[in-house]
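The structure that follows is given in the form of structure tokens.
In this view, the complex is presented without one of its protein chains, the others remaining in place.
Presenting chain A:
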Amino acid sequence: MSYVTRVWQDHKAAITPWLFLLPGILMFAIYIVIPIFQSIAISFYRWDGLGEKTFIGWENYRELMRDDIFFTALQNNVIWLVLYLLALPAGLLLALFLNQTTRGIRIYKSLFFFPFVISQVVVGLVFSWFYDPSFGLFNTALMKIGLSPIAVLADERYVTYGVIIAGLWPQIAYCMILYLTGLNAVDGEQIEAARLDNVRGWRMLWYVILPQLRPATFIALVVTVIGALRSFDLISIMTGGGPWGSSQVLAYYMYEQAFSEYGFRMGYGAAIAVVLFAIMLIYIGFFLAKMYRDEKGR
């Protein structure tokens, strides 16, 4: 027996999982892990993407500190984050509402899930038309009740909120599906036990149902936070960051700096990306810590 076959025979059980993991690890390394470190490296250079790279140390970050649009983007990201969290209670309410066995309930569930299935680009277009000052449904409705029209996407006071509402539409659908799945796993006998304890309505929801939905809430929270932080498509389709940078978010600003017609400032874009990554890392750390605790608790 050759050395290789003997090692294989003796350690089959130990090697096999790694063989199965190998393709995934390779892909993840090439497309995710290595680029993260490359981005961090690039953020210390001035580079137009084609010519010579010049090392400039922290200069890109110093420039960020003086950049008003960067702070607008940062502030908008926080607004996105906070308002996006509304998707959780809204999704839960919809899920509770749809969690019944009526004729055709599957069709209703699919309809409510629909916004998540269609592309964010389409969502953006639909909402752009919805807000359109000349023919949009929104302003038609405002005028019907006697209010003056608002050009939501052209008004720096409203534009971010307008885009967030468009983003909430599919996000609520996503949370709803997560909660619907969670509700399937709720123990019916616990609910009956609670009914015998004279618990109903909101107290039933709070004391008996929600604790059982904790795994669903956790996943919904994570995907919503990440969804809010990486918001890009809707900004790109609906406003392009405007008017005057007032609806800018980090992900789009990075793209604009690094790749768009305003110039190929790879280093500066990478610095924005690093800041965004650092913010996300807080949540990823929280996520991992929680997963670790749960696995240990078992």
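As a working rule, a contact is a pair of C-beta atoms (placed from the backbone, for glycine too) under 8 Å apart; a residue touches a chain by one contact, two chains touch by 3 or more; residues count from 1.
Everything below uses one rule, namely that contacts and distances are computed from a predicted model.
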The chain dropped from view, which UniProt name applies: "AzlD domain-containing protein", "sn-glycerol-3-phosphate ABC transporter ATP-binding protein UgpC", "HAD-IIIC family phosphatase" or "Putative transcriptional regulator"? "sn-glycerol-3-phosphate ABC transporter ATP-binding protein UgpC"
Based on the whole complex, identify which of A:Y207, A:W244 or A:Y292 touches the chain you can't see. A:Y207
In the complete complex, which positions of chain A touch the hidden chain? 187, 189-190, 192-199, 203, 207-208, 211-212, 214
